[in-house]
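Below is one structure, written out as structure tokens; comments come after it.
Heads up, one of the protein chains got dropped from this complex, but the rest are sitting where they should.
Up next is subunit A:
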Amino acid sequence: MIVRILSEGQYQVEGKTLEEITELDEELMEALTHDQPDRFHELLNRIAGLVRSGVALDISNLQESDLILPAVDTTLEEAKKLFADPA
């Protein structure tokens, strides 16, 4: 799967790492819905670390991503706004 970290780039991630990412991603969504900024940041950084352990795609790559992670310095408020924004 191709995973993009916003403001950073795209990575190819497979297997166990991808499974781990998917699990943490569920928790990340929970942290957002339960308004837990510390947990949100911790998870965001952990997931980003896992994504970066994958294979970085070449900069000239023009493939669509399967999953997109917000930029690691995204605040909980900004993330909420992202979901509230109809566009």
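Observations on the model:
Basically, contacts are C-beta pairs under 8 Å (C-beta built on N, C-alpha and C of every residue); 3 or more make two chains touch, one makes a residue touch a chain; residues count from 1.
Heads up, the rule we're going with is that contacts and distances are computed from a predicted model.
The listed options are "Sulfonate transport system permease protein", "Iron-sulfur cluster binding protein", "TIGR02186 family protein" or "Phage shock protein A", and the UniProt record of the chain not shown names that protein "Phage shock protein A".
In the full complex, subunit A touches the omitted chain through residues 3-4, 6-7, 9, 21-22, 25-26, 28-29, 32, 47, 59-71, 78-79, 82-83, 85, 87.
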